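One structure is given below, represented as C-alpha cells, and several questions about it will come after.
For this view, one protein chain was removed and the others were kept in their places.
Entry: chain A
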Amino acid sequence: MSNIILEMKGITKTFPGVRALDNVNFKIKEGEIHALCGENGAGKSTLMKVLSGVHPFGTYEGDIIYNGNNCEFKNVNDSEKRGIVIVHQEFALIPELSIAENIFLGNEQVKRGFINWNGTISKSRELLEKVGLDIDPNTLIKDIGVGHQQLVEIAKAFSKQVKLLILDEPTAALNEDDSENLLKLLLQFKKQGITTILISHKLNEVFQVSDSITVLRDGKTIRTYSVKEEKVTENMIIKDMVGRDITNLYPVRNKSIKEEVVFEIRNWNVFHPQDTERQILRNVNIKLYRGEIVGIAGLMGAGRTELAMSIFGKTYGRKISGKIYKDGKEVEFHTVKDAIKNGVAYVSEDRKEYGLILIDNIKNNISLANLQKISNNSILNKNLEFTETENIKNRLKIKAPSILQTTVNLSGGNQQKVVLGKWIFTEPDILILDEPTRGIDVGAKFEIYKIINELAEQGKSIIIISSELPELIGMSDRIYTLCEGVITGEHKKEDVDQEILMTYMTNRSGGSKK
C-alpha cells in the first residue's frame, strides 16, 4: 500500500499548568485525505502547530518523521521548505492588497531586487486556476467573498510547493455552495498526489472526503479509522470525540407554543449603506409566536445578518422601511437602545468582533447591555452585579474559575455562552441568534441548544440564523428561506429536509413545486 508520509510519535506538549498533548501518535499515508477530529481544546491545533514549527523543536517531546527523515522544525519556514503548509482558520490575508500580492506575501517574486510584477501576476493566474478560481489576480482581497478568500489562501499554500496541506476548519466561514466546491477541490488535489490533513467540526464533510479519520480527545489519540476498510458512522466519531454517547444531537424541548404573535416584521425593505440604489431586503414579512423557535435559512449574501441588524436598531442599512409589531403594537427601533428596551436581543454572528469585549472579564461583559438593572441613578451596585452575573454563569454553565476571568482566555463555546448570557441578562422576549454555534465543538453546541430550548420553554421567542441546515431543521419549529433578500418560503419543520431548503435558498422565485 501507500507509504507513510508523516508519522508523529509520542508527541507531548505542555503549557504551564496544562498538558495540551499527551503522547499523541499520528500517521498519515501519502496521498490521502486524513481528517483530524476532536472537540475544541482536544489538541488538534496544538498538534498542527507542533508539526508546522509554530511550536519549535525542543518545546515538545516526541518525534516527527516526515518522508523517512526525523525533522526538527525551528519555525514555520523550516516546515514550509519541506512542503508542509498550514492554512489557518482565521485568514492571514491583507484586505487592502491584491490577490497576487497576498499569494506571494513573504515570498515575493524578485528580479534584481525589484518585484517582478509580470511573473507575480502570471504565476498567480496559474495558481488560481489550480484552485478553480477565475478572477483577475489584481482584484483586492476586500472585494471578494469569504469563499474566494479561502481559495486564495489555498492558492497561497500552493505557491509554496505544498506536499502536505493542512486545512484548519476550512469551511467554518463558508456557505454550503462554497464548502461543496472546496471539498471537490480537495478530491482533485488528492488525484494530483497531495496529502491533506483536514481539521473540521462538520462530520458530514469529513465523511464526504476523508480516507482516514483520527480522533483526539483531551490531548490523547483516541483512535484512527480507515474509512475504506471499516464501517464508520458519525455517531462513532462523536462518541469518541466527547467520550460519551450523544443519542440526539438536538436536545428535546417541551414545546409550549402559544397562538399569540409576539413579534412581526411587515414589508421590510433595506438598502445597502453605501450603494443606496442596491436593495438588500425586499418586502420581508416574518412572524414569531410566543415560545417558538424560527429558523432563517439562506446562503451567504442572502441578507440574513442584514435582516437581523436592520431590525436591531437600524445597525445596518439605509432607507429602511417597513413596520415592526411587538405584542400587536407597532414599535420603532431607531437605536439599539430602543430595541433592547422593547425586549429584543441580537447575538451577533462574530462574537469576537461584535459580541465580546475580549480584554474585559466575564462579569463586565454580561452586565454591559443592561447596566440599568444593576445600578441606581447611574451608580453601579457592584455587589448586585457580582451576584447577578454569577447566577448567569452558573445557569449557563460557563466554564471558568471565576467571573473575573478575562473572556479572551475562554474557549469558543464558553465565549458564546458569555454573549448569550449578556443578552439573557437584558431579559428579552425576542432573541435573534446569528450563527449561534459557529466554530464551537459538539459538546458545547449541545449545551447551547439546551439553553436555547430552555429560553423557548420560558415563553421567549427565538429566531435562529444559521448556515448549518441540520441545525436549523433540528432546532426550529418553522423555517423561513431567504434568497437574495426575498423570503422565498415558510416551512414547517416536519415538511422539510436539507434539499428542499436548498432549493428555496437558491431560487428566488421560490422552489418550483413538484
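To be clear about the criterion, a residue touches a chain if its C-beta (ideal position, glycine included) is under 8 Å from a C-beta of that chain, and two chains touch if they have at least 3 such contacts; residues count from 1.
Heads up, the rule we're going with is that contacts and distances are computed from a predicted model.
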UniProt protein name of the chain not shown, from "Short-chain dehydrogenase", "STAS domain-containing protein", "Xylose transport system permease protein XylH" or "Carbohydrate ABC transporter membrane protein 2 (CUT1 family)": "Xylose transport system permease protein XylH"
Touching residue (missing chain; options A:335, A:394 or A:458): A:335
Contact residue for the chain not shown (choose from A:92, A:115, A:187 or A:380): A:380
Residue in contact with the excluded chain [from A:108, A:360, A:457 or A:497]: A:360
Candidates A:369, A:398, A:431 or A:462 - the one touching the absent chain: A:369
Where the unshown chain meets chain A, residue by residue: 312-313, 315, 335-337, 339-340, 346, 348, 353-360, 364, 367-369, 371-372, 375, 378-380, 382-384, 386-387, 422
